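The complex is shown incomplete by one protein chain, all other protein chains being positioned as in the whole.
Chain nomenclature is as follows: A and B, assigned in order of appearance, with residue numbering initiated at 1 for each chain independently.
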Amino acid sequence: MIQYAGIMLILIGIYGLLTQSNIIKIIVSLNIFELGLNVFIISVGFVREGIAPILTSVNNHNGLVFVDPLPQALVLTAIVIGLGTTALGLAFARSIYRQHGTLNLDEIGGPSNG
Amino acid sequence: MKRIFALVLVAVVGILLFSGIYSMEGFPRYGEAEVSERVSMSYIDKNVTRENQEVVFGVSENLETGSANIVTSIIVNYRSFDTLGEVTVLFVSALGVSLLFGSFEGRLRSRYKPNFILRTGSKVVFPLILVMGAYIFIHGHLSPGGGFPGGSMIASAILLMYLADEDFRVRIDDFKKTEGIAGAMYVLLGLVGLMISNYFLSNFLDTGTVGTLFSAGIIPVVYVLVGLKVGSELTGIITDFLKGEVE
Partner (left out) sequence: MNSLMVLEIMVALLLILLSLLAIFSKKLITAIIYLSIVSMLAVLSFALMKAPDVAITEAVIGSGLVTAVFLFTLFSMRKEGEKE
């Protein structure tokens, strides 16, 4: 069921990206898109009877059924990159606000738009 | 008008996604993935030549990678070059943030003064969070966690101090130096691997017994470097975001 939630989160993120005109709301939509994508990628490797991919003194050999570790490795680094891109986007938002005095993309007019 | 158009577009994309994904041959239903048919099985067996060898916690020695945490063995050993790229992307975005905020002076101040209990309590909690972060990235090959969450935990400890104490400053130059040295050491370790066993970032140290602290070759070393680098980069980002008000 969490897989459907991941796809729904992706769609909600796309809808937000298309309709919002405030820069902060656009970055929030981008974050929701990314969260949905991460949830979806993790759910592709999920096995219902599986255990977490860590050998411990209880689950101590490789013959057991593990959850797929590869999607987890990909998502782990993607989350940290997500913070970097979010911070860069917010820095741009702040410098746009300093120059134009507004966050609304419709109110920022170029010289030809008047 | 814009909203209706967006809704129609999202509906079309959603139908395509659902019908495309679930009619795809070989795509597993939720909770029924066949890990034994995937490439991940070689990572679990710690042998990429697809010979089924047995790995037992606390007994097996001298494997390809001696890490008990299989996710860590993928991130820092099998796909370490990929991780080097990710760390570079993070560095570039931190650089962009500090370029955009370069001309700002001073520090943002909240309207509410932090009270005595918050200031003293956060000073008690601060070293505990730092030790927890260091524990997480040193034990990255044994327990869940690793360099990325450990480094972010260090950055969040510094965020707590910023919020609790109005006059708290970090010496950001020291963090920048730590970050540069950690990144250079990562590349240098890769070059040493290239010289010793002919490919970049190879695991040239003894991998030891699975499950002991001094095992898994260069994995703990690389994860400590990644933790220091991520921690100092995120601290730099937070410090840049708190700049702004001219005193």
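By our rule, a residue touches a chain if its C-beta (ideal position, glycine included) is under 8 Å from a C-beta of that chain, and two chains touch if they have at least 3 such contacts.
Small disclaimer: the values here were computed from a predicted structure and weren't measured.
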Hidden partner chain, residues of subunit A it touches
1-2, 4-5, 8-9, 12-13, 15-16, 20, 22, 24-25, 27-29, 31-32, 35-36, 38-39, 42-43, 46, 50-54, 67, 72, 75-76, 79-80, 82-83, 86-87, 90, 93-94, 97-98, 101, 103
What residue numbers in subunit B mark contact with the hidden partner chain?
69, 71-72, 108, 110, 136, 144-146, 148-149, 152-153, 155-156, 159, 234, 237-238, 241-242, 244-245
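We take it that only the chains that are shown with their structure count from here on.
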How many Å are there between the centre of subunit A and the centre of subunit B, using C-alpha atoms for each centre?
16
Once bound in the complex, which stretches of subunit A touch subunit B?
1-3, 7, 10-11, 14-15, 18-19, 43-48, 50, 52-57, 59-63, 65-70, 72-73, 76-77, 79-81, 83-85, 87-88, 90-92, 94-95
For a test of understanding, state which residues of subunit B touch subunit A in their complex under the given definition.
2-3, 5-7, 9-10, 13-14, 17-18, 21, 28, 30-33, 35, 38-40, 43-46, 54-58, 68-71, 74-75, 79, 82-83, 86, 89-90, 93-94, 96-97, 100-101, 143-144, 146, 148, 152, 210-211, 230, 234, 237, 240-241
